[in-house]
Each structure stands twice: as structure tokens, then as C-alpha cells.
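Only one protein chain is missing from this complex, and each of the others stays in its spot.
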Amino acid sequence: MSILITSETKFIIQGITGREAVNLTRENLDYGSKIVGGVTPGRSGRDVYGVPVYDCVRDVVEKHGAVEGSIVSVPPGFTRDAVFEAIENGVKTIVVVTENIPRKEVAQMVELANLRGARIIGPNCLGIISPDEAKMGGMGGPAANTRQAYKKGNIGVMSRSGGMTTEIASTLTAAGLGQSTCVSIGGDAIVGTTYAELMPLFEADPETEAIVIYSEPGGRMEAELAEWVKENDSRLPIVAFMAGRFMDEMQGMRFGHAGTIVEGKEDTTAEKIARMEASGISVAERIEEIPALIQKRLAEKGK
Amino acid sequence: MRFYEYESKALFERHRMPLNTRRTVSSASEAREAAAEIGCPVVVKSQVLSGGRMKAGAVKFAKTPDEAASYYDEILPIEVNGETARSILIETMSPIAQEYFVSVTWDGRRKAPVVLFSDMGGIDIEEVAEKHPEHVSKTHFSTIFPLTPRIAKEAIGKVGVSGRDLNRMTPIVFELMKIFLEYDLTLAEINPLARLEDGSFCVLDGHIDLEAEARGKHKKLLAELGIGEDETRQARPPTEFEIAGRKVNDVDHRGVAGNVVEFDGNLGLIIGAGGGSLTLFDAVRNHGGKPANYCEIGGNPSVSKACELTKLILSKPGVEKIAVMMNVVSNTRVDIVARGVVKGCIESGKDPAKVISIFRIPGAWEDEGFKILEKYGVEYCDRSVSMYDAAGRAVAKLGA
Partner (left out) sequence: MPGLFIDVQVDAAVAKDAAIAKKLEDACPVDIFEASDAGVTVVEANLDECTLCDLCIQAAPEGSVKVVKLYE
């Protein structure tokens, strides 16, 4: 088991003929993912590494039946439309790779997804991987490099940083700790799916026995996770790595109070660490400490 | 990106919000003229981006044009949180009966915009929210259904305002919500929104923050408001080095490389991605290293982009060596970055083997990348060397 994707998940790539998407197509196919089609308006009839290209998502669905997932890799100005198109054609898991999308457009995508029972991962993310099964997105790069970094196992990984997802997985793998599913959730102010929103999925996955998260300054996502862990009496031990400690010393001009009233005061890294530790999350100072902390927490649980 | 008060008000005016007569001035004699023309008493306000103007003494009330002129000279040099006035705003002073607070912003947890309303405006709203929560309403609204005044009415009504005041404020709050969405703002705020003694309403002060990512979409508005394309409105103005970095990034849409922050150390950093940069910067500092810059490379930048960034960092006075480090990369490619960095060194007239202290980028296409580094004699390491230890090696080399 794993969460979000398996080797059976049928998905498409929107913007498949772009420089990054061409890469993604090859890497995902090589890793064993089931890509049934690609979309680039005006380019139907072509193929990218054997994946047929269509003008719109509806054409893919008509030809290949229901599509479960999509990777959206189109320029920022076209992303909202591409995501709407995927949602309205019944796609349920949408990985948005594109970065620099204004918040309003992200909010619009999330709102429509919620109405239609779809889930967005990202934007500005590397996607999802269930090691040795399939991946949907750029996690790990080419298949050979991906196999080097990711191995099947029992640790769930969630990260606001795409790059650090692979660094963390690679460190776990080197220590003999495989992963169930790793999710790069994206680093923007509004993301489709947060740490706390993924927790119920990991909680319900019998294969996942512990969680590692990457944490950095800004936002309320760690606070939200800490709350969730406490409120739901989670069975999963969590280890967090905190980056960007230097930011505490160089805070810029602080503006506005409205955000504080809405989401609560933004934590410094020191405050984030304290908040996570108070809810039972172990915090590592360096990446290389993560495996030992995980093993210690698992041993405490008798695993 | 924050707007000055006079810019926020110019935007509000386009949307027919009720505002006082006002003029932005840039000399004491202009201040005198403006006060005479508008009619005293007037408010004389320093135009700064940060809050706390009143406390700093940068807002004054003048009874005569001469007084306005002398307040101009008094206020101009005052620093508000280290920031001096860009200009001075002279505005009618209105007799106020009550002050309200309206703000539209994003709720990252609900992933939706929210309008905040309070009938206790003018003072520290965080304190009001804490001590009198019943006087602050929070109302979320949709970003895809048509926006109608109903949410504005709800927001006002929730704190107990009714009657004529409710009906008069509804279009103002509604307009603020529309502006917020139309211009991709992250904050649209009126504080205070005043009910004057004659029962009419007036926007006394306002804040607008435009999302940096949306600047390109609103070029026309920014130009019309007189906001320059190179104004970042950050805590400090960008340095020449940082402006040059942004140019490197903007020239080519492939990937990100060039958003640099300047420091005064001797170790140039070519680091990435977002999280990796934070981690590596921490590591360099923990080892006692002195970074010359911060940067975030990601999204698989082109060879030319990585090359230009390298040249820029090497051209910075005081930079002795560069460290090229990232987390295990997935979409950014080791070989592409290696090509760009090596090319940048060569085009700067430097030997890559000497000037690159360490190259620690494992991951996608590392075999190809390592071949390039070997050919040019650059010291590199794979993932078995942690980011922390790689940073240590880079710092140690400078000491030697």
C-alpha cells in the first residue's frame, strides 16, 4: 500500500511537449508510471516517447477512458485553465508543477477542486512518488537516479521543498529506511494539500509507520500539523528537519496585522521548533540525524 | 509589494471610494500652497511604507498654511522604522464621529480570501481582536462564484452595525473586496474608515499589497500609479548586484537562477533549491563561513542562466571562491548546472579547478555531471557527503 498513487494509477501530462514536460514524460515512463496521454493544444497527432498527444483533456478521456491523475506543466498564465480542464474532465489527483502562480488563481483551483472532490498537490512542487511502484512528477529525476534515492518501505515523507524531499529520502534510503509515499506539497503561501490534510491518508495506510517532514520559516503549516497530531492522537511518530534558522536573525520590515488575526502570529523558527516539540514531533538539527531519530521513535513503539 | 498611502488612495479613487481632498507635495512651499488650496485645518502625513507613523511623530495637524509648511520640514527627516518619507501628503482634516476597520486578505489555512471588519477602527486591530473579539468579524468568500454585496453586508452586520450605517458602508466594503481580487492583492485595507459628523463615510487611510507574482499582469496599473518596474519595496532597496541578478533571471524563462541577496563575505554561493539554500546557508554559517550572497537555483535553469549567475558572483569584489551546492536534485540537472558553472568560470577568465571550492550536487544526471567536473579538475562529492559536511569543506578551503 501507499497513498495517492500506485503502479495502477492512470494519468496524463498537460503541456507534454514543453522542455520540462518532455523530461518528466521519459522519467515517469521509465520508472513504471502509467501515462495514457498528453495534452498540448494544437499538437494532437504527435507523440512524446510513445505517449499520444491530444488537443484537450476531453479527447484523452474519450479515447482512453477515465483518467485518475494529471501532471500540469504549463506556463503560469495557462495553469489555472489547465487545472480547471482536468477537474471538469473528472481527474481526481492533480499535480501542479508550475511556479509563480498568483494566490488568487491557486485559491480558484482549490475551490473548484473541493467542489468536485478532486485534490491538488502543489503548485510549485515535484509531485508524488510511491517508491518502486510509480511516480507522478519530477521526484528523483531520471528513473535510475530515482531508484538510487528512493526505496520502498514504511516511512512517509512530506515536504514544502521539492529538492529536500529527495535529499531526505536519499538519506533515509542510505540508512536502510524505505518510504511508503513521498509528497512534495509545494512551497507557496496557498497550496492544494497541506501536511495536516495528508495526515489522515498516511494514518489510514497500514504500510506507513512513521513520518518525516521538512520545515522552514514562514506560514502556519507546521502549527496546523502540530494541532492535528494532538487532536487526533496520531499513531505515527514524526521527525521534522528545520531549515533556515538564520532567518530569525535577519527579519525584514514586518507589515500588516490582518494576516496575524486570520491565521495567528507567524512563528520564528525557534517558535516553530518549540511548537512541534510540544506536540511530540522530534526536530532534527541536521539531515543526517533524521534516520537515528526515526529509529529511536520506532523503537519506543516496539517496532 | 506594498503601495504608499497616496498610491493606495489613487487606486481607491478610481473605484469611486469616498476620499478627502488631498495633494502629494515635495517641498515646504508646495505644502503651504496645498494647504491653502484645500482649506485648513489639514493633516500632514509622511509617506512611508511601514506602520507606526503617528507614534513616530510623522503625522501632524496644521491649522494654517504656514503651519503646514513648517510641519513639512519637521516631518520629512523623521525615520519611521528606519525609513524616511518618500513625499508628504496634505489632506483635509475631517470631523470624525466613529472609526471602522476593513481589511481583505488571504487565509492560507482556509485557502480563501477573508474580509475582516471592526467597528473599533483606528487603533491596534490585533489588540481589539484579542480583547474584544465580538467587535471583529471574519467572513470568507468565494473566488469563483460571482461576487455580490451580500458578504460585505454580513461582515458589517456581524459586529452589530445596522441601519443607515450598514447600508452606507456596504458598497465601500464590497468595492474593497472587488479591488482585492481584481488586482491580485494580498492585502487591501482601510483603517480607519470614518463616519463623519454629517453621517457620510470617508476613507482616511489605506494599505494595498500587490502579490509580487502578479506584477506582470498589472503593469498598466503600476505604470499609471507611477510605480517603477525596478521598485521592489523590500526592507531595503536592492543593491546593484541584486538588480543584476534579477536581470540574469528575467532574460531567460527556463528555471530560476539569479534571485540573489547580497552579503559582504568572501565565499560566493551557487546554491539551491529553495529548501536546500536555507539548509546550506545555515550550514555555511555554522562552520564559520562568510557568504558573499544568498541565492536559490531551481526548476532546471538553462546552461546560459547558470553561466551568467556564476559570472555575476565571480565579478563581485571580495569573492575568493565559490561553492556550488544543492540537495539531491530531481528536476534541476547536475550536468546542466556543471556545464553552466564551468563555462561561467572560464568566461570570467578563471580556472574552474581553482575557483570552485566544492561541487556538491548529487542526483539527476550526476554521472554526466561528474564527467564534466573531472575533465575540468573540479573537486566534487556525491550524496555520501552530507550538505552540512560539504559546506564545511568549502569553508575550510578558504581558511587554508
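In order of appearance the chains are A and B, and numbering begins at 1 in each one.
Just so it is clear, contacts are C-beta pairs under 8 Å (C-beta built on N, C-alpha and C of every residue); 3 or more make two chains touch, one makes a residue touch a chain.
This one's a predicted model, so the numbers in the text were calculated from it and none came from an experiment.
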| item | value |
| --- | --- |
| Listed residues B:His15, B:Lys63, B:His132 or B:Lys375, member touching the removed chain | B:Lys375 |
| Candidate in contact with the missing chain, chosen from B:Thr170, B:Asn191, B:Asn249 or B:Ser302 | B:Ser302 |
| Touching the absent chain when the full complex is considered, from B:Leu89, B:Ala112, B:Val260 or B:Ile336 | B:Ile336 |
| Selected from A:Ser2, A:Asn23 or A:Gln108 as touching the chain missing from the view | A:Asn23 |
| Residues of chain B in contact with the chain not shown | 302-304, 333, 335-336, 339, 342-343, 346, 365, 368, 371-372, 375 |
| Residues from chain A at the interface with the omitted partner, ascending | 18-19, 22-23, 26 |
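Everything that follows uses one rule, which is that only the chains that are shown with their structure count from here on.
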| item | value |
| --- | --- |
| For chain A paired with chain B, centre-to-centre distance based on mean C-alpha positions, whole Å | 26 |
| Sites on chain A touched by chain B in the complex | 19-20, 23-24, 75-76, 99-104, 106-108, 110-112, 126, 138-142, 145-146, 149, 159-167, 170-171, 174, 187, 189-190, 194, 214, 216-217, 219-220, 224, 241, 243-247, 252-253, 255-263, 286-288 |
| Residue ranges of chain B in contact with chain A within the complex | 2, 49-51, 81, 83, 103-109, 111-114, 116, 124-126, 129, 136, 138, 142-144, 181, 184, 186-187, 189, 207, 209, 211, 213-214, 217, 234-235, 253-254, 256, 272-276, 278-279, 281-282, 285, 298-300, 326-333, 362-366, 383-384, 386-388 |
